[in-house]
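Only a single protein chain was left out; the remaining protein chains are all shown in position.
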Amino acid sequence: MEIFGIPHQAFLGQLMLGLVNGAFYAMLSLGLAVIFGLLDIVNFAHGALYMVGAFAAWIMLDSWGVNYWWALLLAPLLVGVLGVIVERLFLKRLYGLDPLYGLLLTFGLSLILEGVFRRQYGVSGQSYAVPELLEGATNLGFMILPNYRAWVIFASIAICLVTWYVIERTRLGAYLRAGTENAKLVQAFGVNVPLMVSLTYGAGAALAGLAGVLAAPVIQVTPLMGSNLIIVVFAVVVIGGMGSILGSVITGLGLGVVEGFTRVFYPEASNIVVFVIMAIVLMLRPAGLFGKEA
Amino acid sequence: QNNAGPVRIGFITDMSSLYADIDGPAGAEMVKWAVQDFGGKVLNRPIEVLTADHQNKADVAASKAREWIDSQNLAMLIGGTSSGTNLAMAGVTKEKKRPFISIGAGSARLTNEDCSPYTIHYAYDTVALAKVGGSALVKAGAKKWYFLTADYAFGHSLEADATNVVKANGGTVVGSVKHPLNASDFSSFLLQAQGSKADILAMANAGGDFVNAMKAAKEFGITKQMKVAGLLVFINDVHSVGVKNAEGLQVADSWYWNQDDESRKFAKRFFDKFKRMPSSLQAADYSATMNYLKAVQKVGTTDADKVNGELRSMKYNDFYHKNATVRADGRMMHDMYLFQVKAAKDSNTPWDYYKLVAKVPGDQAFTTPAESKCTLLKK
Amino acid sequence: MGKAVRLTYLALLVLALVAPMIGLYPVFVMKLLCFALFACAFNLLLGFTGLLSFGHAAFFGFAAYVTGWFVKAQGWTPELGVLAGVVAAGLLGLVFGLVAIRRQGIYFAMITLALSQMVFFLCLQAPFTGGEDGLQGVFRGKLFGLFPLVDDTVMYYIVLAVFLACFLGILRIVTSPFGQVLKMIRENEPRAISLGYQVDRYKLLAFVLSSSLAGLAGSMKTLVMKFATLSDVHWSMSGEVILMSLLGGVGTFFGPVLGAGIVIGLQDTLADKVGEWVTVIIGVIFVLCVLAFRKGIVGELLAWRERRRARKS
Amino acid sequence: MATNETLRIENLNAWYGESHVLHGVNMHVGEGEVVALLGRNGAGRTTTMRAIVGLTGKRTGSIRIAGKEAISLAAHKVARLGVGYCPEERGIFASLSAEENLMLPPSVAAGGMGIDEIYGMFPNLKERASSPGTRLSGGEQQMLAVARILRTGARLLLLDEISEGLAPVIVQKLAEMIRTLKAKGYTIVLVEQNFRFAAPLADRFYVMEHGKIVREFAQHQLQDNMSMLQEYLGV
Partner (left out) sequence: MSAEIILETRGLTKEFKGFVAVNNVDLTVRRGDIHALIGPNGAGKTTFFNLLTKFLPPTRGTITYQGQDITNEKPAQTARRGIVRSFQISAVFPHMTVLENVRAALQRNLGTSFHFWKPEKSLFHLHDRAMQLLRDVDLQDFAQELTVNLPYGRKRALELATTMALEPDLMLLDEPTQGMGHEDVHRVTELIKKVSAGRTILMVEHNMNVVSSIADRITVLQRGAVIADGPYSEVSKNPQVIEAYMGATDAELQGAH
């Protein structure tokens, strides 16, 4: 049996692999969307935070012998705290200004973070071993799927769903959404908005950090791992439209899959396929697939 | 040119970016070590080392080179990593007529279509890597090849060069897949390779791409089905991948720290300072500086043309290479090696990664005069 | 224009004219002028239209390649090569514009960034760019087939003339009837629409003008440096040009020139001193600018003068 | 009277960035009182309200709410003292449905109105409950803005121009509502352009001009002050 001219086994295989990649896009664009939502800041440092998350896991293992499962908890926490500090120290001063300044500031921050890690650890990259529990691979019949990758898909979808639920279906989420539009007024209703904002940035950062830890065993942990990814994630966000959380998750997963298939049909274009899709989507739906018209 | 004042040697490399580990600040230190070991003086003039970070930007490299030559009366320039910057520096030094030793550039253009009477290409080039990797493996029975190629100029030329070698030695290429630069995920490319039933998977990529591809290959069990060859792999990359993952990988290089006593001596000194072993480029940095100073000593002047002439006629003998010479096109002709990464259990000391598979003499490793477009060779 | 400002401009002009005579390194000054022009072109968009493009390196770098290729591989004269570069950048700008102009603010920034990344990959893979080695050995040739440009001094005056012409041109664009509309768009876009202006077309023209000028800067740079490389199209170059404008003063005329001078000068001097810290230093400057120095150097000076004047009256 | 005073403002100064808007405002509102704040456009009435809840820039002076000093409290702490604020610009959230908007403000005290009671008062809102907040018509948004603070149990209500943009029939309903609230013992500060709406409702009146209170009088003095109001408001 063949689908689109490729054997159906390979097709399913590529689909699974696309999902793995999409899982990272989804988690990163989710964090971006959450931060953008409440702070009106396009967090350019998101890629750098993702990198810091991966490094944190690696350092924990390398220097203190902290295992993967603890790192999965501790590293995002650490990145989250870093995020809160950044928000309190820098971003706080930018509220009420043109959102472009937030973009530029976080761009500067990403350069600093990247530079410091590069200085400290070089660029050639560090290896992070797959945790023992998830070693090996499962034969799905149509492909051999390493267990770890299956776990990545599962974990990230679970995280995305939880985040979506919190934001769209809970009271806290309603505060967040309202705070996005008029934080001062929400505060005047009795909600501790400054705290909420710091924690939101922290949570967005932690999501990036978590994605970093999940990615560490799959790819090389290098200071540059975030800066290339972030641009693709931006495109994902533009395609999905920042309007909806679920939108960014679905778009992220979907584009991962599309990119995966491009690698089979026309690998030369796999780097730019996301950007091409972005251009097309913008032509047809300027607000993005899930965005609300302004 | 004046013959007073300090003798200035310039070293421009990537100190902070993609290739900083294989050369970078440690490479600069090697140049300084050579100067120190030489005695800090030549022809009774103090030797000064100028270093700069080109950040992988050709224009930074070129402007720095130009500025040093114009305002500091630079005697000789050493170019570190990255082809683009080295080609740019070669352009400047050709115009300004100064000896230029390119260490870490991969592109064979430096001694081929873009050759210059002032350039010496010191360590390796992609043609040599392809030839060394290719011919030895095909001879060892790996007939069916599949390429995983980085989709840009250097990847393409590596693949093309290797393909020629494979075919010339009676092998076949059953397929290839191109992956983008800095791809974060190689699994789907590898899935395609897996379906090819080739004997050998050749990775025509470098640095982070190679490392990620290698790790994924291990994860998906490809290393069990076929051999893997890295066409441009430095020891630092193997270190990154981890011996466990890289086991069995075939690698071509111009030098390995554990190849003989002299090398080990150099490596130990390096290790004491940097807590890692030197790459072939770092070794070449030292060697090139030392040999340049010897040439200056011999001709008794820093006059660019005279020193350049000596550099192109002398014999090179040190821990880095034996009986090597520079061809008219600027190509340093020396032995190249094919190594195999040891099994994890056989790797006894830190960074003890390779065992020697084959040694290929320079005239078989590099572009032959017949293949070359360099006019300097046709004279 | 105040007297002090006029005198400053005059002094700078004289300095620029005699630069090669007083031992300023012409290639460096030319490079600086190219980047200054690039920053001015960028500022036309950010400072005077209110659009932050995070992808301007695409125009700069792509034009650099186009010029390089026509001059080197096709043997075109330099002025034709430059023209080709400018046209190519303008067309690319048109395409970018058509896509990006549909969204505002930070979306615009992200879209231009993404599109420029696409151009980067195209340049990396296209057969004529020399990939990561770059397009090397582009000779300046003879202007109009007559005047050889190998001499750095001759080249210098040509670059200076081009720069001055463009600088004045931008001044004119900003104050022209068209510039007035751009100002309206920046101030209150919905209002401009309700007055019957088809703002997208104005933005598009501004974008094309800016990208063409950025292309001109890139083309000139190819001739000056004799090569075009990937770093010219990389997104970090877009970041640099933003930094130049921000540091010098967004929306001021001279700010981007000053900013370009500082950033390029810094990169050049830092190259042999701090090595690995370059990115960190650039990042710190970015953060400082945004936090404490939003108007940029020229902007702050102007504001200071304004305040002093207000206090006097 | 001092013991059951809900709001006392003394020498309140407030700024928006550089610009100094309030210049020493003094006023007090007793528990259960309805007070109207009158003045021309730009007199500083909205600013006074915003200063009370902590939404202006810098503030100095004293604001006592139910006896507690609130001048240096952050906005959310002020609200928890039992203050409900209905802003002039309505502040309806686009990303929340009408009902979510209604349910948004956390309750700050017991005794707020129930949802059915509110829908009974404003049937339009019930009909549009699931529409995104800003898709409501101008008047519907105005109703929503008032309705949502009635839920919170706040006993001090700051209502800024609530009759604006409403059809006369609704304005009458609002007047009834304020009477009901007053009967229930709520304390209300009304800022109104619409003098005819405010006049019959308020127990006392303050007139503002250039960021200061310039007159104060009670309901029974209304007739005597008409000529003064004429001068200040052009009524």
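The chains carry the letters A, B, C and D, assigned in the order they are written, with residues numbered from 1 in each.
One rule holds for everything that comes next: a residue touches a chain if its C-beta (ideal position, glycine included) is under 8 Å from a C-beta of that chain, and two chains touch if they have at least 3 such contacts.
The model shown is predicted, which means the values in this text are computed figures rather than measured ones.
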Chains on display which the left-out chain touches in the complete complex: C, D
Omitted-chain contact residue, chosen from C:A16, C:A126 or C:I193: C:I193
Contact partner of the left-out chain, one of D:L73, D:A94 or D:L233: D:L233
Contact partner of the left-out chain, one of D:A36, D:L104 or D:L166: D:L166
Positions on subunit C where the hidden chain makes contact: 172-173, 175-181, 183-184, 187-188, 190-198, 201-202, 205, 209
Residue numbers in subunit D that touch the chain omitted from display: 40-42, 88, 124, 128, 131, 135-140, 142-143, 161, 163-173, 193-197, 233-235
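Keep in mind that, in the parts below, only the chains that are shown with their structure count from here on.
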Reference subunit C; chain at largest CA-centroid distance: D
Centroid spacing, where centroids are CA-atom means, of subunit C and subunit D in whole angstrom: 53
Mean-CA-position distance for subunit D and subunit B (Å): 76
Interface hub residues of subunit A, defined as touching at least two other chains: 115, 118-119, 268, 271
Pairs of chains in contact (touch as defined earlier), listed by label: A-B, A-C, A-D, B-C
Of subunit B, residues touching subunit A in the complex: 16-22, 24, 151, 177-185, 187-189, 191-192, 195, 207-208, 211-212, 215-216, 219-221, 236-237, 239-242, 245
Subunit C residues within the subunit A interface of the complex: 52, 54, 99-100, 102-107, 109-111, 113-115, 117-118, 121-122, 125, 235, 239, 242, 246, 276-280, 282-287, 289-291, 294
Touching residues on subunit B, where the partner in the complex is subunit C: 15-16, 20, 25, 50-60, 62-64, 66-67, 70-71, 82-84, 87-88, 91, 107, 109, 114, 151-154, 156, 180-181
